[in-house]
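I'd like to ask you about the structure that follows.
Heads up, one of the protein chains got dropped from this complex, but the rest are sitting where they should.
Labels A and B are assigned to the chains in the order they are written; within every chain, residues are numbered from 1.
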Amino acid sequence: MLTDIMQVLVLGSVEGAVYMLIAVGYSLVYGTGGIMNLAHGAFYLIAGYMLYWYLGTLGLFTSVVLALIIVTLIGGISYLALIKPLEKKSQLSVVMVTFAIAFFIEQIVKLGCSILGFEKESTLPNLIEIKGTVSFELFGTIIPYDYVFILIISFLIVSLITLFISKSKLGTSIRAISQDREAATLMGINADRVLMFTVMISAFLAGVAAVIYVPSYPIAPWQGWVILTNSFAVVILGGMGSLPGSVLGAFILSYASHFTRVFIDPAISTLVPMFVIVVMLALRPQGILGKKEID
Amino acid sequence: MQIRFLNRIKENSLFVICVSVFYLVELTYILTLLYYFGYTSLILSTILYFTLFYFGFLYLAFNFTILWAAIKRNFKLIPSAIRRLMAWLGTFKGGLTLFCMLIIAIIPLLTQNAYYLGSMFIVAMIYTIYAASWDFLAGYTGQVSFGQAAFFGFAGYVTADRILIQNWPWLPSLFFGALIAVLISLIIGIPTLRLKGPYLALGTLSFASILYLLFAMPTILYGSTGLFGVPRLSENVIIEYYIVFIFVIISLTIMKAIGNSKLGTVFKSIRDDETGAEASGIHTTRYKILAFVISAFFAGIAGGFFTMRNTAVSAQIFGTTYSFYPLVMVAIGGIATISGAGVGAFFFIFLIEILRGVADFQWLPAGAADFLDDALIFSVLLILVIRFAGAGVLKSAIERLKNLWDILLGR
Partner (left out) sequence: MLEIRKIYHYYGSAKALEEVNLQVDEKALDAVIGPNGAGKTTLLRVISGLEEPDRGKVIFLGERIDELEPHEIAKKGIAHCPERRKLFYDLSVLENLKMGSFALKDKKKFKELLDFVYETFPRLKERKKQRAGTLSGGEQQMLALARAIMSDPKLLLLDEPSLGLAPKVKAQIFEAIKKIRDEGTTTLLVEQDAVLALNVADYIHVLEEGKIEMRGTKEELVKEPRIKQVYLGI
């Protein structure tokens, strides 16, 4: 019983922290530009695979840095080349093009694996392999140091992002755009450029999530969509565009699905995100912390 | 609200009979599931089915009057519709459509090759219904579904289940599958379509990816191998060909007719200006759900045929690939055209065939051919079409052809 509870707590916290990173980025882009980015899960995917491909040849540090730089650039390019020109046309084509980008990245990942000669679905060696002390024991549960590392990194990064958005000039202009894009442009703010930055930040966050999580969790090309679904559930739970909401939603969802997995049934646990989406949209579409009325 | 709703049910005694029959059938179904698959499956199916049915029938009951009035109205319009049809066949587009239909109709006379007929033409026709179902929703009401595979696949499973496990004939199985697709569409549709914005996109995408995970589980819902050994429509591929052909014509005609009817006008007004439509007294949520339900129905029909064609169905059918296909086809053929879906589907199938031909030729650098992945090429194609040619590639090509035709005729 105790080990079961510990399992829920430990795995729930770790996964919650990862989803927090992913959902904060997703929510940031939606909140600022109203862009429903369906390629967000694919950003996670490509960063994770890059780490997987490079780790053997380039070493840990270089591959992490390279993966993060590339995924950030992919975010920027997607915005500049595809999302921005379509934004003026229609909301629909933006959603469609992000879907197409996500699908494209999934295929690229598969292609990359076959060109480079990797298995498509795999597990990576853990990031921290200090001799002899890869894990410690707490209440009879073995906890790898990687988990602690994941928690520290994700909270650190989310705090930095929050600080950046609430204090810096660019951060304030991000908030200004999210409240009134037209008025923001009247202040001389180049909204397109700021939006490009937010998409890049969000891709970076997804990349960080991938880089820290992929070593502890198996990776597969279809995972991008599961990640995306879970981020939907998180942001709908917490409130679309609300960053504190995303943090809260990530942990609630994660504990809930681990609780159902351990104590009820793994099949039911798969349904948790969908259940959350349907129930929240039916009862409280603005989310737990969202205040804007969605009509 | 409650009382009005009950009155409506009383008005439609036909409807009440339908519901009762349906519940009886379903009860036996759940008991069978219990017998075959045990406890977990019982929980799942009970949750799934009962929520589905309660949600579903409540909503159907609300919309039944609208649908019924539309059907009655359209019956009265049949004679004038026929006159308009004849006139339309005389125009360029009508003539072109008739011509294409005739070509497809005589294909089996030209080749009896089972690969061409079965794996190319029949599959292309099934994809035509599938893509048209997507186009009906996106083109007419402006709501996009990124999880159309949920209906395609679910109906595929249900059809296979009816035929294999319940020994039903194929036709009722097919419609039963489509009906289930309709019901699950209500589960996603009701919460998401009440809201403005791309919530349907989000709901459908999530639903399909979760179905993928569920159906891939080894112990429940027919296991990770899925169902196989589903008999084809007929041993004879030519008979199969013509059955599917007839279904394509009927399905596309229905969708096109709805699009051109008053109901279609309402759909388009929601697409063009939802707030405006609402302001002019249209109950937009209800109409969006109606369109979604119709779309899910035809996706379900396509899914049933697809399963019978492949003689098997597995969790792969819920993969994003199958949700992605109709987008590509419609993007190629042109959105809000319905018939464009057919053009797109055939183009798609032939392009895959050509790509495979290219791969066979081996004139590419060694090994490069292995990487020529259809899905990769189509995702690039879709990105390019959305970015540079919003109206679809072939639509503008057909416009050019029409101009050429007009010049030739000296108009």
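Convention: a residue touches a chain if its C-beta (ideal position, glycine included) is under 8 Å from a C-beta of that chain, and two chains touch if they have at least 3 such contacts.
Because the structure is predicted, anything quoted here is derived from the model rather than measured.
S.K.: Which visible chains touch the chain that is not shown?
M.R.: A
S.K.: Based on the whole complex, identify which of A:Leu51, A:Ala176 or A:Leu195 touches the chain you can't see.
M.R.: A:Ala176
S.K.: Among A:Leu68, A:Ala100 or A:Ala191, single out the residue that touches the unshown chain.
M.R.: A:Ala191
S.K.: By the contact criterion defined above, which parts of subunit A meet the unshown chain? Give residue numbers in ascending order.
M.R.: On the subunit A side, contact with the omitted chain comes from 169, 172-173, 175-176, 179-180, 182-191.
Please note the rule applied: only the chains that are shown with their structure count from here on.
S.K.: Express in whole angstrom the distance between the two chain centres, defined as the mean CA positions of subunit A and subunit B.
M.R.: Centres of subunit A and subunit B (C-alpha means) sit 32 Å apart.
S.K.: Under the touch definition given earlier, write down the residues of subunit B that touch subunit A in their complex.
M.R.: By the definition above, subunit B touches subunit A via 40, 43-44, 138, 142, 144, 146, 187-188, 190-192, 194-199, 201-203, 205-207, 209-210, 212-214, 217, 219-220, 319-320, 324, 327, 370-371, 373, 375-376, 379-380, 382-383, 386-387, 390.
S.K.: Contact residues on subunit A for subunit B in the complex?
M.R.: So the residues of subunit A touching subunit B come out as 36, 38, 81-82, 85-86, 89, 91-93, 95-97, 99-104, 106-108, 110-111, 114-115, 222, 225-226, 228-229, 232-233, 236, 265-268, 270-271, 273-274, 277-279, 281-282, 285, 294-295.
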